[in-house]
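Below is one structure. I have some questions about it.
The complex appears here without one of its protein chains, the remainder shown in place.
After this line comes subunit A, so read on.
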């Protein structure tokens, strides 16, 4: 990108001060300096960058929130209580609180043999990053927020599944914010799924309080040849002052399978972006998601799927239900590199408005440089089907209940593939609960 003349923004200046105060004098300093320099050169993403057009951080971020301090004992106790109320049966649990990995809140006893979980700061300080993970991480090098995340990195988990290991126990990765005082958190986790191995990761973001927050969270995944990785994410119940920036960077080997389902039901501003690259043939990736938005909340789903290898299949299906003055954004880009013949790529974004004050922006893009491919995209925005509504009402089902049935069905299509029954039920229940809260 050519250098741009850019006026320094208050928040960027504050970030510089914060970085100098935060920068630990350990072996990570050099890496952090490098990352911060990268960030400073680019600055906060603004509407001048096409993919950030609808989520202009230079406009949204007026002041830089300080990095969250290490949680105190009371915060850890509060987190413990919240966690107790909610667990995925049979799963191992990794907890990141205010950006830092908390072994005392985590429970690795259920981890399947062949799976290891360590603190990401430890893992990065003791050795070089796995080549597959390093390559996956590169997918996001154009994003200045990822550089900022690297500069301020507070913690996260390094999850490694040995080749040929079928991890029966899902891993729950809980990212909790204390939400007591305005703060920013920067976490990053890595998932290496070895060749022919399999793993389900259940990622959950929530907050204990409503204080202003910025969470820059990153997941880097390398899925080996013949391996499968299921990534279920839920961003739920963050307050109206939350800014959540979640990035997934993922690289799929030959014959790999990736299934992702994301539920966003939260206030504030959310951006979920995924960069995915097919580097081996015959791999499949299904990315599904549901956004439930109300008030003035804003949720941006941006996907960049690159077919580098031939014979791969990508599917994207996103459902948005918008009420109030909410804003939904779906940007899906599918890139088919020269030589990625027989690519099968389809994306679909569907939105239903509950009121008439909401807005939805759909931006699907196909960039195809191979000639023997099947790719397509579609987007619908609007209301529920009148014939379906009448049919249900003619059977005695009241309007609101009929709408709820149709909306639950609408959302459930994007939740259908979730393999963990309890997570699937919770997601569907959450949709039902949200609809009831919105009078449906």
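Please note the rule applied: a residue touches a chain if its C-beta (ideal position, glycine included) is under 8 Å from a C-beta of that chain, and two chains touch if they have at least 3 such contacts; residues count from 1.
Going forward, contacts and distances are computed from a predicted model.
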When you check the chain that is not on display against UniProt, which of "ABC-2 type transport system ATP-binding protein", "Fe-S cluster assembly ATPase SufC", "ABC transporter permease" or "Cytochrome d ubiquinol oxidase subunit II" does it turn out to be?
"Fe-S cluster assembly ATPase SufC"
Quick one: say which of A:24, A:295 or A:398 touches the chain that got left out.
A:398
Against the hidden chain, subunit A presents residues 386-388, 390-399, 401-402, 405-406, 408-410, 412-413
